[in-house]
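Below is the structure I would like to discuss, written out as structure tokens.
Left out: one protein chain. Kept in place: all the others.
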Amino acid sequence: MGEIVLQTWDLTKYYGRHLALDHLNLKIPKGTVYGLLGRNGSGKTTAIKLLLGFLRPTCGSSEVLGCDSSDLTPEIRGRVGYVCEGHPLYKWMPIGTLENFQKAFYPDRWDKHLFDEMLDYFTLSRKQRIRSLSNGQRAQVSLALAMATSPDLLVMDDPTLGLDVVIRRQFLQGMIHLIQQKGKTVLFSSHILSDVERVADRVAVIDKGVLRADCTLEQFRTSIRKVRAERTGSLPAGFDLPGTLHCRQDDSVTEWIVVGTTDEQLEQAFSQAPVKGFSCVAMNMEDQFIEFTTPSGNRRLFEWEERP
Amino acid sequence: MKFLALVKKEFRECLPWMCLAFIIFTGFGALLLRGKVLYEEGRRKEIWREEQVVPWCTSPISDIGPLLLLTALGLGLVMAIRQFYVPAFDKTWAFTLHRPIRLITAVHAKLFVAILGLTLSVGLPWTGMFLYAAIPGRFMDPVLPKVFWEGWLMVGLGFILYLGTAVSSLCQARWYTTKVCGLAFAAGIIFLAMAESPFPAPLVLTAIGLVVLGIQVYALMQSKEF
Partner (left out) sequence: MPISIEISPGSDTPIYTQIVDQVSQAIAKGSLRAGEKLPPVRKLAEELVVNPNTVAKAIQQLEQRGLVNTRIGSGTFVAEPGLRQADQNAMKTVSDRIDYLIGQCIHMGLDGPAIRRLLEDRLNKFKGPKEGDRHG
């Protein structure tokens, strides 16, 4: 792993008695597009708000660009772009005024050319007031404002929630444009798995406040598999494949969803079993995610890399 | 540069309220003053006719007092709501506070605009009215300088209510527990200051109020979760 831009140590947050985030340990290396996946209320927004110092952790800590989250200096904030869900902006401001407002805070980093280009591309005029914009247009302004500050780290919390496919595509293009530049990092949380699959290098899955997966996208995709076997007799009691998430049976076929199980382990497990052979069925990312986060008796923490 | 940008934004957001306060105070104040001047002219005629004259109980300009107090309090209340309560409601705190600034700078900008607003909308018109009333010959009874400072004290009380409202807005407890404390404390200070009391007391009370509420605002902003 290269330089770490975001890190958490046992980051925990309670809202009263509700545990929103449970001992989160994340490391985000520079230069990656990091997709944070999780269902509604899983703790993704809480994690991001803690990272950016908008919430105080109940215990644990986190750092952004080497600076403690609860005391981010103006210099560090100046290097982090933040786009949050709903894109709250000052309703009364015309886009031009908002541009000047934003510019005043980033005198050295403001990329006027990029902002102009993006406004043109989105066909937005500087005279339009924020209150007159649709949700999608406000998202576009939000994205342009964040990207024109030339951030080293772009943090986006469900930026395309409720927005149409065109806007979602534009956000992806923005992320790719940013990541092409050396040394930039993107952290974004999303429900849209296809978007995450397109642009993410690494994914983390948070489920009910617990980090369940933290690996490269490829590892995620190749490790969660469906194994089908046609039975010739009933399986012995207690028969289990290593890494099973779920198991389903019907008249003649049993299906397992497994995590991180190697082919050798499968061969070994089935060598003595009354089955006609087995096959591994590829899954799409949505199914993998669903199987991984559906509550089941067997939960597996999913970590593939040694933490240095 | 950054502070100025924040000030401009805060100013523009409170501007409609400042204008409203200015219009109300200046409008009604001028009417009141005009009424006094006309009454004064009537008095002069009576004196000239050597009739019994009922002396002024209070300085004519003092009758502007209640209007001034109400306007200052009203403006303070509304500005605090606009600056500290609305951003939580429309979620723009996240945008404002993710600027590359120290948190305290955002607070300073808001406080600066509040003081500026009260000064421009209420303080300066009051000064103008007082100077108008103080022109020699305008009123027979002398217009005392202390009245001038009392007027500005009321502007200060407006700022006290502003701070109290800010504290209540920022407090994350529920209304029926400690959230109402800021407002209650401010109301207490205002009430005591306006009650008949020997001279330094209102000033001291206002100063205490400013310090206590001011510290509360800073402390709450530092510890608040957004």
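As written, the chains take the letters A and B, and residue 1 is the first residue of each chain.
The working rule: a contact is a pair of C-beta atoms (placed from the backbone, for glycine too) under 8 Å apart; a residue touches a chain by one contact, two chains touch by 3 or more.
Note that the structure is predicted; figures quoted are calculated from it, not measured.
Enquirer: Just list which of the chains on display the missing one touches.
Expert: Across the whole assembly, the hidden chain touches A.
Enquirer: Out of A:I179, A:I206, A:L245 or A:A269, which touches the unshown chain?
Expert: A:I179
Enquirer: Pick from A:V33, A:I76 or A:A148: which residue touches the chain that isn't shown?
Expert: Answer from the full complex: A:V33 touches the omitted chain.
Enquirer: Name, in rising order, the residues on subunit A that touch the hidden chain in the full complex.
Expert: Against the missing chain, subunit A presents residues 33, 169, 172-173, 176-177, 179-180, 193-195, 197-201, 217-218, 221-222, 228, 230, 277, 279-286.
The working rule: only the chains that are shown with their structure count from here on.
Enquirer: Report the inter-chain centroid distance for subunit A and subunit B in whole angstrom, where each centroid is the mean of the CA atoms.
Expert: Roughly 49 Å, centre to centre.
Enquirer: Sort out for me which residues of subunit A touch subunit B in the complex.
Expert: Going through subunit A, the ones touching subunit B are 49, 52, 54-56, 74-78, 80, 82, 84, 86, 88-93, 100-101, 104-107.
Enquirer: Which stretch or stretches of subunit B touch subunit A in the complex?
Expert: The contact residues of subunit B facing subunit A are 1-2, 4-5, 8-9, 12-13, 90-92, 94-95, 97-102, 223, 225-226.
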